[in-house]
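Structure, as structure tokens:
Only a single protein chain was left out; the remaining protein chains are all shown in position.
Now for chain A:
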Amino acid sequence: MSDVPVLAIEDLTVTIGTRRGPARAVAGVEWSVRAGQTLALVGESGSGKSMSMLAATGLAPRSARVTGRVHLLGTELTGLPDDQRRRMRGRHVGFVFQDPMISLNPVLTVGRQVTEAAEEHLGLTRRAARTRAVELLDLVGIPSAATRVDSYPHQFSGGMRQRVVIAMALACEPDLLIADEPTTALDVTTQAQIVELVADLQRRLGTAVVWITHDLGVVAGIADTVAVMYAGRILEQGSVDAVFANPSHPYTAALLAARPDPAAGGGELVTIQGSPPSPLDLPAGCAFWPRCPVRGDARCEHELPPLVPVSADHRVRTFYPHPADGESR
């Protein structure tokens, strides 16, 4: 079992029909994640990181055309009828969404919501579901879970709600947990607690985790592998150690350089000039070219660079890999 990736995506492309023509949100994305491992998808807003996950699990909007191959525990998902795919997803995948203030139903008690998936997919009775709900709330560190199980979401703080959402995602003992910027809407101390909670649960349950984020600090802390996305494509992917030690794409290097550095004091923050291209009008060549500090040549402008290996567990999509570590920019 350990040899089969929990989720493997190959050549995933998502095109969304809009009034102004087709928008290519994701193009040729390829990655896999194994049990007990964490993959971080990193990118700016609109880089396709969330859309690639939604499309892979069959949750893309109806106007989206999805092609490519998606294997969940070895089963090809893309060809499955909606109903079977829905059952596979419910049974094996748990989702944690960005904003816990709106991802819980305000008129149901948290207990009912936490076990909703379990009731549907494992056929739990009401009483068994309640017992399970208390267990789950306890597991995610909600104090006095036995009484809190009958509370409504508005009676919880943001961090506690996100714990409830995580409990909900874990109800069916999923093989894969997808966390879509789960800490973005929380304050910093709560963020750290949630990150620690997920890491701890992963150690105990052996779940594979896909963590969608734009917080590189979180990536460094918890991920095993990372994929950096830009304008729907992966620009660089590999083990976190390799990518962080040796960021080979100018974009990754710029992202890492843009992190605020407390040691450097209160100087001006480094930014990347410009903004990402519109998915309606993508350049023929490298999508990052107009903003690239390296500013290659006509080849960058007209020809799409392939993903080439830098080392055994590290690939990058550029004609001009960033200088190896040690050199300054």
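Please note the rule applied: a contact is a pair of C-beta atoms (placed from the backbone, for glycine too) under 8 Å apart; a residue touches a chain by one contact, two chains touch by 3 or more; residues count from 1.
In this text, contacts and distances are computed from a predicted model.
In the listed set "Inner-membrane translocator", "ABC transporter permease", "Stage III sporulation protein AD" or "Adenosylcobinamide kinase", the entry agreeing with the UniProt name of the missing subunit chain is "ABC transporter permease".
Checked against the full complex, the candidates A:108, A:245, A:284 or A:308 give a single residue touching the omitted chain, namely A:108.
Residue-wise, the contact with the chain that is not shown comes from A:120, picked out of A:120, A:241 or A:313. Counting over the whole complex, chain A has residues 57, 59, 86-91, 93-95, 97-99, 102-109, 111-113, 116-117, 120-121, 126, 130, 150, 152, 154-155, 165, 168-169, 171-172 touching the chain that is not drawn.
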